[in-house]
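Supplied in structure tokens, the structure appears directly below.
With one protein chain withheld, the remaining protein chains of the complex are depicted in position.
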Amino acid sequence: MRPRNLEPLFWTLFGAGGMLAALVGPALVLILALPFPPGALEYATLRGAMTHPLVALGLGVTVGLWLFHAAHRILHTLYDLGVPHAQWLPRVCYGGAAAGALAALGVALAWVLQ
Amino acid sequence: MTSTRPYIRSMKGWWRRHPAYRWYLLREATSVVIGLYALCLLWGMTALLLGPGAHDVWRACVQSLPGRVFQLLALAAFAWHAWTWLRLLPLTLAPLRLGRHRISQTRVHRAALGAWALTSVALLVAAAGGLR
Partner (left out) sequence: MSDTRTIVLECLRYHPERDEAPYHQRFEVPFTPEMSVLEGLQYIKDHLDGSLTFRWSCRMAVCGNCGCMVNGEPVLSCQVFLRDYHPGCVRVEPLDHFPIQRDLAVDPSDFLDKLAQVAPYLIPDPVRTPEDGPHRQTPQQMQDYLDTSACINCLLCYAACPQYGLKADFLGPAALALAHRYNADSRDAGRARRMEVMNSDAGVWGCTLVGRCSEVCPKGVDPAGAINRNKPAAALDTLRRLLQSGRTCTS
């Protein structure tokens, strides 16, 4: 039997992204926003951190899932606000998220492989 | 029964009917900021890969006044998202059991908040050590 639609798969990605955003989001924003330790955003420092494959891959996956999380919620909120259901709307939302997620994974892989 | 003419009320501006609906929309709106922040991170990790010149542009943007305002907004959005997400988390989990007893939703919520605090502290400590 074929599934009726892909909503459950997008919901799973939305849920994973939401979980990650809740658990690591606030701390990550805080780390990049605070000038602590001084010089944390220097080129050499950040490069040093990104050469660790876990950091690069973790960031890539996180960015990708956040994009799916955002796409799913934005789509449903647009419906909530009365935007009519049109075929192109979910395509733009999820297509954009997929493109962004692929880019993030690509960049993360480039970090790991270099 | 032909004389019945039921009156159908419109859903226009439904969020004006109750504050709970506006809190709900505020929760959903955090996703816009989360999406933008993800794009900002994507830009950052790409720029870092490209070299010092590209990274300088990214850092200048992040540390400009609008960049800082955006980060403040992101902090608020992520915090509100985390708070509402963890509060609703027990609703999505099948009731957990410990022997004969069901673990209450309040317990699950507290455990989730604990996990959140732990991850946050661990990340902050790791960053303080690693980003030197």
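Letters A and B name the chains as they come in the text, with residue numbers starting at 1 for each one.
In this text, a residue touches a chain if its C-beta (ideal position, glycine included) is under 8 Å from a C-beta of that chain, and two chains touch if they have at least 3 such contacts.
Given the structure is predicted, the values throughout are model-derived calculations rather than measurements.
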Just to confirm, in the complete assembly, which displayed chains does the hidden chain contact?
A, B
Of the residues B:Pro6, B:Gly53 or B:Pro66, which one touches the chain left out of the display?
B:Pro6
Touching the missing chain, which residues of subunit B?
3-9, 11, 14-15, 17-18, 20-21, 24, 28, 88, 90-95, 100, 102, 105
For subunit A, residues touching the missing partner are 1-9, 11-12, 76, 79-80
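Rule of thumb we're sticking to: only the chains that are shown with their structure count from here on.
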Of all residues in subunit A, those that touch subunit B in their complex:
15, 18-19, 21-33, 36-37, 40-41, 43, 45-50, 56, 59-60, 62-63, 66-67, 69-74, 76-77, 80, 82, 100, 103-104, 107-108, 110-111, 114
Under the stated contact criterion, what part of subunit B meets subunit A in this complex?
11-12, 25, 28-29, 31-32, 34-35, 37-39, 41-42, 45-46, 48-49, 52, 55-56, 59, 62-63, 68, 71-72, 74-75, 78-79, 81-82, 85-86, 92, 115-116, 119-120, 123-124, 127-128, 130-132
